[in-house]
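Removed from the display is one protein chain of the complex; every other protein chain stays in position.
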Amino acid sequence: MRKDLTGRRLRAGIVGGGRGAFIGAVHRIAAELDGQALLVAGALSSDPQTARESAAGWYLDRSYSDFGDMARAEAAREDGIDFVIIATPNHMHYPVAKAFLESGIPVVCDKPLAFSVQEAEALVELVVRSGHLFALTHNYTGYPAVREARDRVRRGLLGEIRKVVVEYHQDWLLSSVESTGNKQAAWRTDPSRAGLSGCVADIGTHAENLLEYITGCKIIAVCADLSSFGPNRILDDDANILLRLQGGGKGSMSCSQIACGEENELSIRVYGSQAALEWRQQDAGTLIFKPAGRSWERVRVAGPDVSAASRAASRVPAGHPEGYLEAFAVLYREVIEDLRRLALGEPEQGGYPTVHDGLRGMKFIAGAVASSKLGGVWLPL
Amino acid sequence: MRKDLTGRRLRAGIVGGGRGAFIGAVHRIAAELDGQALLVAGALSSDPQTARESAAGWYLDRSYSDFGDMARAEAAREDGIDFVIIATPNHMHYPVAKAFLESGIPVVCDKPLAFSVQEAEALVELVVRSGHLFALTHNYTGYPAVREARDRVRRGLLGEIRKVVVEYHQDWLLSSVESTGNKQAAWRTDPSRAGLSGCVADIGTHAENLLEYITGCKIIAVCADLSSFGPNRILDDDANILLRLQGGGKGSMSCSQIACGEENELSIRVYGSQAALEWRQQDAGTLIFKPAGRSWERVRVAGPDVSAASRAASRVPAGHPEGYLEAFAVLYREVIEDLRRLALGEPEQGGYPTVHDGLRGMKFIAGAVASSKLGGVWLPL
Amino acid sequence: MRKDLTGRRLRAGIVGGGRGAFIGAVHRIAAELDGQALLVAGALSSDPQTARESAAGWYLDRSYSDFGDMARAEAAREDGIDFVIIATPNHMHYPVAKAFLESGIPVVCDKPLAFSVQEAEALVELVVRSGHLFALTHNYTGYPAVREARDRVRRGLLGEIRKVVVEYHQDWLLSSVESTGNKQAAWRTDPSRAGLSGCVADIGTHAENLLEYITGCKIIAVCADLSSFGPNRILDDDANILLRLQGGGKGSMSCSQIACGEENELSIRVYGSQAALEWRQQDAGTLIFKPAGRSWERVRVAGPDVSAASRAASRVPAGHPEGYLEAFAVLYREVIEDLRRLALGEPEQGGYPTVHDGLRGMKFIAGAVASSKLGGVWLPL
Partner (left out) sequence: MRKDLTGRRLRAGIVGGGRGAFIGAVHRIAAELDGQALLVAGALSSDPQTARESAAGWYLDRSYSDFGDMARAEAAREDGIDFVIIATPNHMHYPVAKAFLESGIPVVCDKPLAFSVQEAEALVELVVRSGHLFALTHNYTGYPAVREARDRVRRGLLGEIRKVVVEYHQDWLLSSVESTGNKQAAWRTDPSRAGLSGCVADIGTHAENLLEYITGCKIIAVCADLSSFGPNRILDDDANILLRLQGGGKGSMSCSQIACGEENELSIRVYGSQAALEWRQQDAGTLIFKPAGRSWERVRVAGPDVSAASRAASRVPAGHPEGYLEAFAVLYREVIEDLRRLALGEPEQGGYPTVHDGLRGMKFIAGAVASSKLGGVWLPL
């Protein structure tokens, strides 16, 4: 029997993301921003007291100290959660997702999808078998300008895609933050919790996903040069990667967590045979469009000249900046709309990254790491 | 007897802002964004059906078709609203505020404060007499970079303030939108609902408020040249205004609703004897700091080198853009924190614009209009 | 008998601009940049030794210590100069120009035109009577993007001009530089050499000229608020001015020499009924074009979508920046082309500012100063 989701905000639960984990608050705001959901339950920490205090701080109705208990209990309640958000470190994505999917609860999961390609493949199978909605928060795909970019590529305005330059530069691991008690840095630089890779897994996959999302071209081979500049750092904190794309395009990716002075400089430039486009998160509401033989256009996300895709992802009048939280919330809005459709027996419409995108991301991580370990050779994905 | 506001999200009501009024949704998102309040009741439109449908669209518990009824009913309920949001056209601010204040319900009101200076003065008196919290949503003061700017002025980093250039340029009234059925344009260009002024009242007051908020210098005299370029437009849609500031500084304001191609180009530059600063809404997360004899600094709102004031107003890691909604939500967060303090018998801490700022804004409007009508003469405020 | 100017670089002379006067070197480079003229003679300083040493430093063939001697001697020589450049302080423009014009030598004069409106009027008469070419180096009109801007206005792309915002901000007089032995600051702040005004005369006239050059609209009235922030400074170092334009447009000008942190921030925005345009010297090779209801275009001076006017003023392939010297040199190139035409009995083609533009500038200075002295009243020009 399907739940009735009409006439009310959906009820959301969250695993992970308690105090000190910035990403938990981001998920909460994003899930609730459009007034279509409320967070009501959580297993916010593996530490019971932190879990309880975090839940109280968010005024949650129900706090759990174990995600398995939570999955079972929420599935059993009439007023149980309608979906769960996974905001844990990477190694917990799979077990948590498994618990909720098997309890019949749809999942919105943070990226990267899992701890390893093997886990990711298992998760794909699990999602497909369960038939439940599973969304992956490659949140940058929610920016209106990114939607506009994809729309322009799809409409053929760029012609044949020849060259893509994608970058994600940060500097938060410039010094040895992981040795100072910073929890976020600690797990992200720890192979037992982060997996094979640091920088490529954490932000390179965002870049990879953004490239494929906008261009529609799969990355078919990589040649990677990964580095660990931080003292005693095991996982990569910087990467330069050459890319070959389905359809004959070439590309390069630079991602770094030691790029001194950079905050979260995510950008992409796509060069086609008829036009190019450029987007930078630092000017998130603008898409630069560069048609061959004409002046550049500064396409604004809620301005004239934009597609329905961009307009649908904007909430405020043109010129009033929207940011990271709003983009994140676009994914949640689409998930919730799909959950409402499914509850009415209607087909999903998607728009947000899926478990399949997540598997591609995991293969990208594995490919980049292997390429670099072999001295920087080309490997197919 | 004080309400108990602990351990729960506050309950908010709203008057105005139903379907087709973009600002209603903005208030709802901003009020709820930090998870400290939920909208539960509303008188969303003077048209009962629109009111009902708008309320259902937002999953409100209670919908009213009359704001007076709402004020009385909510005041009487044990689970009544903890504060009300006024998002109506200007001429309704006063009567609605009056109804709620007299029912003992705190008010968050859109700007400009009222329909006229007289009404504004009456409202100040009413607020003071009632002892209830009253906040005015000059929302641009909620931007972290604006907080940083004010903080730097207060710390004396600019020295003596000599020159201020403030601008707010839009183009949405470039053509005669008001004659095409656009409700927003209709009331804003109608003297019976907007008041004395169009452009100066709608956006010039934001500029005026921003200038005074950041610099701490009151505008003491204006010399204004207002224009109505739109066909058959009665109220001003463009203004150039010379300013004299308390303390000897000079300034100029340009605001326009017919500045072709501009979306919401709000900017301010403050020049002191020792340093200057510049902020533009289009790059909202950046404050340019220009110390005498040294290179400009690009101060980022969640980056290094910022004050606690800026950091408190940011929610996401540096480099992830925040925008209009987040800035708006900063005011709501401060209001809610003050409501919680008051409920515990603690003093308010403020931070958000008040009814007194609103009165200054109304005097600015009246002064600018009178100056221009007299042919552009200097008038004291 | 006309001189034969064919098959050779023209011979130029210069008065003023010796050592320590940056503008002299600018004129030399600009005059010679296109390989159409060589500086061969000069009266570079009123101090004979400085004059001699300066001339030797530039490898001039002939050095004079008196401009009157120079005018007479050069007029008498078969290989005398073909034109003279005046790069003295303002109070010397008139006497020097007079000496050369009366000797039959064409003049390129720095701005502002003269010391007073009276002198300017006398100079206009002198030029007209003499029939000799007289150019005024409002050098910013030589930028290709400024040419493109004017061309777009002339082609009617902006529709009716409604609003102009023009600014010129510097900070070199932030402190009392004139009391430190700086020669440039000394004469520019001295009423006996600079004239009625400091800031308005030195840079405000550039802004005024740029506005009229681009828009083709004369300024018909001003309301000015001039200030002298520098200690013991007699002349203005800052100005905010409201403008009314022929044809019904409105405008504002801000110019300052105490705008902390600004180098030479010259910018103009012109808003029409159908499009707007924006130019900033800091991004000199770009004109932002803002058509109503479409995305902004980034028009590049040697790129696609530009007029012949812009292309003619560019020398290098698109994307290779040109600057101040190249713009200055555009005026010299046009002057030299006109001198060659005149030598062949062909009509002048102009393009560069004239003595008439110079007179308008002097009236603008006088009007702004008078308006401010009267407390900031509107005065017709």
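Every chain is named by a letter (A, B and C) in the order it is written, and numbering of its residues begins at 1.
Following the convention adopted for this analysis, contacts are C-beta pairs under 8 Å (C-beta built on N, C-alpha and C of every residue); 3 or more make two chains touch, one makes a residue touch a chain.
All figures in this text were calculated on a predicted structure; none of them were measured in a lab.
Contact with the chain that does not appear here is found for just one residue of B:190, B:297 or B:348, B:297. Of the options A:5, A:37, A:235 or A:275, the residue whose C-beta touches the omitted chain is A:275. When the missing chain is restored to the complex, the residue among C:20, C:156 or C:323 that touches it is C:323.
Within the set A:3, A:193, A:250 or A:356, the residue that contacts the chain not displayed is A:250.
One chain is missing from the display, and on chain A it is touched by residues 158, 162-163, 165, 167, 171, 174-175, 223, 225, 227, 229, 238, 240, 242-244, 250-252, 254, 256, 258-262, 271-276, 290-292, 296, 375-378.
On the side of chain C, touch with the chain left out of the figure occurs at residues 7-9, 22, 25-26, 28-29, 32-35, 38-39, 56, 58-59, 170, 172, 262-265, 281-284, 300, 302-303, 315-326. Interface residues of chain B with the unshown chain, by the touch rule above, are 289, 293-300, 303-305.
Everything below uses one rule, namely that only the chains that are shown with their structure count from here on.
Listed for chain B are residues 262, each touching two or more other chains.
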